[in-house]
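Reviewing the structure listed below.
Every protein chain except one is present and positioned as in the full complex.
Here the chain labels run A, B, C, D and E in written order, and each chain numbers its own residues starting at 1.
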């Protein structure tokens, strides 16, 4: 399967093999569409999640994508977001599968039914003492007064306030955050964190970093456009053959451990040295299924560590002129 | 559930109720995320599909979205595309559920393994005589010669040629189509249709209409951004109450059958007359579940007819200055 | 004095004489700078005020410019704004000079010192019963709740609520207004008007018209750029003479009462007929000072009526493509 | 009084206190509008004047704003321009108040009445020998010939030529200046300076610097938009309280003498050290009125020196990409 | 020879045959490059000239292109310009070949050597009385004074003044023309025409039309980009054959005399009726060389009339939104 490029190539290398299937075509022909579907959508979600995480410059980012995608794929979406670097997910099912505690705050409906103060106090009363208290403060009041009110009511037990400010009130969200921060600090609530959600994407996160402490990201992750992988025949009976627009022949994907250069070369001619620095390169391809035996898959933790490291090593996705 | 608007409002009316849930909150609280997920993603897909269908100005549009989304939601995606006006879908499973024959053509892999001529002849030999023959012509050759070759080989049995031209060769796709049309016509193959696929969206379709006869649309439909519905509490114990940014109170959604005007009004005050033309309006809300009884759902055919009619009645999504 | 044009000609005709001084040059040479200063700044203010009034499509517009200009020219600024069509001014001094009652609402400082409810009630208690009650609702609370609260407290005596929403909360001010309107109406307060102020200019006013009932405009009027009039010698001893870039000779300024055409022609050759429609034209020039005698100046009311009529007859300052 | 920011913050720090009034509110409530008017307009004028002076990179800049503003505020406008760095002002009244000689050249009207040569010779004959002769050269002739003619007539006594070139002839004003410079130099008049005026602003000045020696700036200074200061209550009875969009509480404004960092902090917690470099900061606030006693105001000279120094220390207002 | 289209199709129809060569390939192969060169450059020149003429809305346009192209092709360039609608050409050689009188005015060098007045008087003295006197007025003086001076000197004998204003003085050339027109009219010289030259193209001409009476166009015509014709083999031994990107087979080019529609159709199938209006079409192709006999070529006059008529019938090259 090659990534065909086209459009902004977001983190993938054009024409490089991501997956190689070798064997009788009819053995996997009927799986082509399903294989692509799994790979394209999950890669799209993961790419967007990784970008948000990079944009947050170390601050936690939680996937709130569940409400934007069909329930059947929520576990897939949250898994992809988590593997790409998100710090938590919001559904019980997905969290369980990933070995995590789900993440969330009180909903607006609670505040609407009980009123702000009763909702805050109620949450404080019923939650396990180990769970950090996060007060939702944008329901009725302006965030300025609500943040101070919540802090006064919950005192030291308040870990954070959550601003899910409606778009019609987002004239200058960084300014609102600055104001909340100032008013909390002025009254001694310097440890209360600011948790922001609502229509966030990479650019919004970058603008909020000076004042925000954590982010919940929904639509941007859930509706991330799929990556356009293609499953191309590139070799028939050992002979290179490919349709127009594709490079023919089985390929090697190599990485130079010295300079980070990455490239492809024909399978037969194992690339020995990096064309840029001359250092010996190493193959990035691993065999996962061979003669019917499937290699043991990596753990969730292992996968995530590898992905996060790759993202860190990739070029800066937000160059200055953007 | 209200649609929150914001951004380009693609076919939905801001702040109008799409679904009203009335009852004890805890009876449906745990379903909120799932309900939204079902509604948001399917509505996004359907909206994009409807736009493509409108852009095609009557030409058939088929959903080729299956390879861009996780297999678990392929039936949902293809159903939404079909209900919104697409003329067919490409997966067996989804087609069955919709009571349709799946739609597709020979794949590139067949041509790659057999060569063009053998692939075309082979398809002709094995297909049920009732199935229209569509020859894929972009694999190895330029479309100009391949179209004529396929027409010469299959003669009157060739229903259409399919151009899935790679993006690197799409300098001016309308010009390529014009050329193929000219060469076919010049040699008497005036009944061979041109079927186009590959990275199409509404704008591409509009540009190709002068020469194309049918379209297959993949990523544009499969990766359509979700519609941002919200499930908002707007009434508590009969009292209007809503968070900032939302209109409080249960609402009536009405349509003026005379002038097409559409609007909302508070539930209590049943809007009697259209504020624009004075004609008597009628409610667009229907009761689907009441006291545990679920009204029999409409048939697929009925749903599609209604949707297509609504799309036809909606304002032109492609005003001239765009 | 000619208007030199250049840049967007905002309501003035390039090269047309606005004022003609004839006599020994030394009799008025020392007044040149002062004459220009009076004319340029007041004309700039009046032009902007007229544009705001046109944009408001009949809704009242009040000049709140006093806090943006030096106190010494507040009467001049407010006079110019009023003559150009504004419905009222905010300072006692200027209002007196114009024969008006000054216009204003309670200040934020009152709300800050007393709290919202006490401020609203206090205003209601001390104001002359004939003065309409306008409650300032943006100080502490979100406008949504504050508007309903003010209406509940003051009941039928509340004439309007004023939104001076800070820019950091102006994500979508028309949406906020729509929400306030909906919540007031839903609870029966259909007669409470919405008065908007804060950083408004012509474009903002046009966007708010669907929901706003009146406007207060400050900086846009007070900081209006001066109109670039020039005091040019165009005739010396009866001979036309002018510097480069100016048309020489004393000029007649005429208007065609039939088709609205307007133009200039050399003084000697009294333009008899309109070059466009052939109708007899009439001169727009009037003699105000002659041989030391000054004609009685028109009343404020007369001046304003004439200006407003001229603005109405002028071409639409907001053509569609803007 | 805080500067509210918003829009391009031209030289002022958002939310920093420029003036603190403490005492019974009614003692200064009636002065709010006047105080703001004085501060807002003068600050706008000074900011624009400072920008022009910075743009001129050391070349003299004179305020010619008098003809664009109402005579009542000419002294205020010219004072603000002078304090911000302008090298002179054009009205007798303002110059006297500032302890300066007014600056100007012969007017176009003189040339129009006498002709160029008689005007130049006349000026030379009547002016005090100590006043530098500046010949206005754009009235009738193209600047190229007029400059040489003036230099030939006045010889060594000609200090400068003034180009007030009409906009219709400003195809490429830098090229015209270069040409005038070349023709003067070629004929030995290397000491004649080029003085430019007419519709200049910062950008025009930057483009003319390679050839111009001095500037007269009118509309850009006179019609400078006011700075949007606000007089906000931020503390009531010793308790921080502020409307939405403002930081509550009395504030300290500090400067780090080491790294130039500048910031605010709550009054109570006197900022001791710079958060950037750790150096001890110092307060920028000074007490001017206390218990009815007014501190002696600084001299004009002292004020101007301080302003000019602050402008020099401020970040470059014309970063490269602009 | 087909026009290949691509880029803005300036007056030619994509893929339509402009010239058909039939016969043994070697009989004309060596002429391919020369044939294309003749056709491409001349068509480019003619297209630009026709656009300028259309832009001038009836005012005379003269080709001043000779100084921008190699002398060897001046006759070709001026012929093409004239055939496309220009009213005259500036070189003796080209004019003779076209049966015209060459067109020109006194050069700047004459004014530079004699001075303006002597140059104007000299021209008047030596020219044949039948030649209209055109005074060049932009050499030393500003156009405003020079125009009046020339008119005073030559009186009724002055037919026009020519403004070749240098680009550095073209701040607002329409305004300069308006001023010259006003000053001439004011002094009774209402019959003196304004002739403009210098860097003009279609847009400049459109802007000057309100005041200019005639135009001289140089670089725009001389440096017009060539039209990209191609000499394509489209038929071999009676069989259609063409390279990718071209329509194969000999073609008929037809015009519908009823609705102006124009199109191509295969040679064999003589298009009988217009696909748009159903009217009988007629062929636009004419046989010029057959069996060695060359048809008598049309006269220059005949060619020009035909071209001008075609340009008039073509769609407006300057639609409103441009």
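Going forward, a residue touches a chain if its C-beta (ideal position, glycine included) is under 8 Å from a C-beta of that chain, and two chains touch if they have at least 3 such contacts.
What you are looking at is a predicted structure, and each value in this text was computed from that prediction instead of being measured.
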> Missing chain touches which shown chains?
Replying inline: A, B, D, E
>> For the chain left out of this view, which of A:97, A:153, A:207 or A:247 touches it?
In response: A:247
>> From the list E:20, E:76 or E:255, pick the residue that touches the absent chain.
In response: E:76
> Considering the whole complex, which of E:226, E:285 or E:308 touches the chain not shown?
Replying inline: E:226
> Going by the touch rule given at the top, which residues of chain D touch the chain that is not shown?
Replying inline: 142, 144, 175, 179, 182-183, 185-187
> So which bits of chain E touch the chain we can't see?
Replying inline: 4, 6, 25, 29, 32-34, 36-38, 40-42, 44, 66-74, 76, 90-91, 107-109, 111-113, 138-140, 166-169, 199, 219, 222-223, 225-226, 228, 232-233, 236, 241-246
> Which positions on chain B touch the chain that was left off?
Replying inline: 140-142, 144-145, 165-173, 175-176, 179
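The definition used in the following text is that only the chains that are shown with their structure count from here on.
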>> Tell me the fewest steps from chain A to chain D, where a step is a jump to a chain it touches.
In response: 1
>> With touch defined as above, tell me whether chain A and chain C contact each other through largely the same residue numbers, more than half shared, or through different ones.
In response: same
>> Looking only at C-beta pairs that count as contacts, which pair of chains has more of them, A-B or C-E?
In response: A-B
> Which chain's mean C-alpha position is the greatest distance from chain D's?
Replying inline: B
>> Please compute the angle of the rotation superposing chain B on chain E (C-alpha atoms), rounded to a multiple of 5 degrees.
In response: 120
> Farthest chain from chain A, comparing Cα centres?
Replying inline: E
> How far is the middle of chain C from the middle of chain D, if each middle is the mean of its Cα atoms, in Å?
Replying inline: 28
>> Give me the residue numbers in chain D that touch at least two other chains, ranges are fine.
In response: 140, 166-169, 244-246
> Considering every pair of chains, which are in touch?
Replying inline: A-B, A-C, A-D, B-C, B-E, C-D, C-E, D-E
